[in-house]
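Working notes, structure below.
The complex appears here minus one protein chain, its other protein chains still in place.
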Amino acid sequence: MGWGRFALRRLAGTAVVVLLLSAGVFGLLYLAPGSVQQTLLGTRPATAETIAAIQARYHLGDPVTVQYLRWFGDVLRGDLGTSIRTGAPVSGMLADRVPLTLALTAYGTLLAALAGIPLGVLGALRRGRAADRLVVTAGVAGLSAPPFAVGLLLLVVFAGWLGWFPGYGTGEGLADQLWHLTLPAAALAVGAVGMLLRFSRAALVRELDQDYVVFARARGLAAPVVLGYALRNSLVPMLTAAGLVVTGMLAGTVLVEVVFALPGLGSLLVDSVTFKDVPVVQALALLLTLLIAAVNLLVDIGYALADPRVRLGGGAS
Amino acid sequence: MLRVEGLSVRQPATGRTLLSEVSFDVAPGESVAIVGESGSGKSLTARAVLGLLPAGLAASGLVEVGGRRVDDDPRAQRRQRGSTVSLLMQDPFTLLNPLRKAGKQIADGLPRGADPKTEVPRLLAEVGLPADVAGRYPFQLSGGMRQRVGLAAALAAAPRVLLADEPTTALDATTQREVLALIRRVQRERDMTFLLITHDLRLAFSMCDRVVVMYAGRVMEVGRAADLRREQRHPYTRALLAAEPPADRRLAAIPAVPGSVPAHDAVAGQCAFTDRCSLALAECRASVPPLRPAGDAGRLSACVRAGDLPAAPAPPLGVAAPVRTASEPVLDLRGLRKTFPGSARPALAGVSLTVAPGEIVAVVGESGSGKTTLARCVTGLERPDAGTILLGGRDCSDYARMSREAVRQARRTAQMIFQDPYSTLNPARTVGATLKEALVADGRPADVAALMELVGLDPALAALRPANLSGGERQRVAIARAVAGEPALLVCDEPVSALDVSVQAQVLGLLAGLRERLSTGMLFITHDLAVVRQLADRLYVLKAGECVESGPVDRVLDEPAHPYTRDLLASVPDGTSRWPG
Partner (left out) sequence: MKRTPISVWAALAVLAAVTAAAAFAPWLVPGATDQDLMTGITGPGPGHPLGTDDLGRDVLDLLIAGARTAVPGAFAVAAGSMLIGNLIGLTAGYFGGWADTLAMRWADLMFSLPALLVAIVVAGVLGGGYGLAIAVLVVLFAPTDTRVVRGAVLEQRHRPYIEAAVLKNLSAWRIMTRHIWPNIASVALANAFLNFAYALVSLSSLSFLGLGVAAGSPDWGRTLADNRTQLLANPWAVIAPGLAVIATAAALNIVGDWLHERVDRRGRAR
């Protein structure tokens, strides 16, 4: 099959997904209770002027498909409309808040990967022993903990009782910002650690049971080489987990940003949802869709890198 | 070179014993086979020698490799793997790392300082592969090529002892012969000590100098291959050899061993074979008989009657296959074609055949010959692209276009039995429920007991679930389910190939009996020419979806016209050291 066709097919698939979801995002306008016009007016008075402005912008008289196409065209030109709540352009609001959320997600992913994967490998290598049971228990606990609860518990313990970390705010300068983001990132990472740990442990346990591992040991390959074989083969399920972790973390940022009062995309989403600021919600939903699609595309490319059968179109066996 | 004494393997968590008091030795350069059916412990023995028992199992007893005791020293055992003793495993599709190129996998095992650039092509050449195989991934290679790569990898560190655990069981007959010939050549050229694990006594006779026969976790008999082939000093060895049907002549009846292979613990404290042995005495049950010298040099037997066993009956003579009068066929296939989507080659490229009532017609071929596709088309599990299927004179070429009533008719005319005894029955249902459902579906009175007796099963088993049955019993239940409505045609897809030899004969006998009693026609799909010789009236030889030869069994197998048929015949181990050539 080769790289070119593979990349083309995956890109086309991603584009279809984004288009489908963008239609859903546009549909949010019609989902909101009350008429579209009311929704877009928000708390503004329904004067002839404001209604005309809305008409000019949204062409509510046109068929829905035409409205969608216009809206999508505006989006492609970078025009995301204006916030009902503040009247400011949505694109600017997003631009202000994207860096924080991305930094938080990246930080959280890093923490999760640094803790989750080594622990999963440790559990698989010590299968059935005390260390493994501990790892498995930690994994279950992590998976069961909602980020907001973890965040608050961390706040109570590390900011309240121990006072090691700041409780609120984003800090000034790189080091201080990292300092401030540590607790939120840790709150995000706890669930992700649980997931990464489970996937990597399960994948490695499965691979270590395979014939090729026994054969490799039987012909005298050194233990690190054998482990390398097994790790390489458990890469694909780990990539799946990594994808789920990153997309799940985008959802987690909403909760964590609220808990720690951080001005990111998540807290903006909650504020906009509460205020029924539909244009902002739409823009956020679209942005998150793009981010998720990008992550999934990266995971797909990762599969192809990790497994020659994917890119060379080999058989199942 | 290799010495095992009093080896036992237990599972501490459950207290089960899987292997006890296994002792044998192998001299430098000698080749020894360990032969046994499933559950005999032959593979565990090999694993224990390497110190690679599956998790949860613990070995005790003495293991000496190259004059050095290793059972108490895992580190020494690890150091010896590869350079002193190496293993070739059964399944070529799982033994290589799927994500690493063949050449790199071989290079991983080279001793320190060896240059992969010269060594890998040399090893590949030694196993008869071109050098460019090194750059390919396992999924780009055929089964036979993978097994050769496996051999090259096992040889990379130049071991002095090679263990091979059923190295060719997963391969086609003709490939099997090539790979075995290769292993023997390499073993002789390198003067390696060789330990072969196999279920096939004749293959063991052909490949090895001496043979160790195991049963239910114990050694039954040891002897030189030639001696053992001539005369067996243990009833089990004798039964095992007799149950393996010959390919060169038809027997009036295949001597079957009653019952099935027991677990080690089920026969603790007695001779493991007693319950199935026709020569058993009271003392066979009193204690476990030890291995004792019996007769010729180096011969050991664990039978208390080793010295006074009655002479083995003379090899039964061949009989002619009964001639059947031609009549209106129950199955008539004309020009059947099928190509699976995404496949370049047709699975069936125009096959025609007929089956008369009460006739057993064998379809023989290797994997990829289309024989299973043929069976599935006949029963409507697969839809042919072109061609006609007449079942009892009615057109059943396309089940999707037939009326409900016509489909029901067709289903009652043709039934099928499958290969794998472990998945042929619904694990969640009792035997009784499965058979009752079948009887009701076929519009028969729900007399489960009578149906079970028809296939030689104790009706008391009706309350059990499949997990509590042996492989042979499950296959009998599957046969009962298929014949519940006395179908005119029974399609048998490799029904005995997953069974132990001693059980296989029972099932073949049952099928032959059912043919007489119900005058069911059978389409018998198999890769095993010996089975064909025993059971079938006519046969068709399939290769790559085409029928290359057909005719009465005796004619085709005695005077094969097509070179491919001759190849297949030559691939059956004959038990002499001339084979595999």
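Labels for the chains are A and B, by order of writing; each one numbers its residues from 1.
In the analysis below, contacts are C-beta pairs under 8 Å (C-beta built on N, C-alpha and C of every residue); 3 or more make two chains touch, one makes a residue touch a chain.
Remember, it's a predicted structure, so these values are computed and weren't measured experimentally.
Residue in contact with the omitted chain (choice from A:V36, A:L122 or A:V273): A:V273.
Annotation: of B:L171, B:M416, B:V431 or B:L523, B:M416 touches the absent chain (contact as defined above). From the options B:R10, B:H199 or B:R481, the residue with contact to the chain not on display is B:R481. If you put the hidden chain back, the residue from B:R292, B:R408 or B:H562 that touches it is B:R408. On the side of subunit A, touch with the chain left out of the figure occurs at residues 17, 20-21, 28, 31-33, 137, 140-141, 143-150, 152-153, 155-156, 160-161, 243, 247-248, 250-252, 254-255, 258-259, 269-270, 273-274, 276, 278, 281, 284-285, 288, 292, 296.
Touching residues on subunit B toward the chain that is not drawn are 13, 379-381, 407-408, 411-412, 414-416, 418-420, 422-429, 437-438, 441-442, 467, 478, 481-482.
In the analysis below, only the chains that are shown with their structure count from here on.
Averaged C-alpha coordinates put the centre of subunit A at 51 Å from the centre of subunit B.
By the touch criterion given at the top, residues 50, 52, 55, 78-83, 86-87, 89, 91, 93-100, 108-109, 137, 139-140, 150, 153-154, 156-157, 159, 163 of subunit B touch subunit A in their complex. On the side of subunit A, the complex with subunit B involves touching residues 127-128, 210-212, 214-221, 225, 229, 232-233, 306-309, 312, 314-315, 317.
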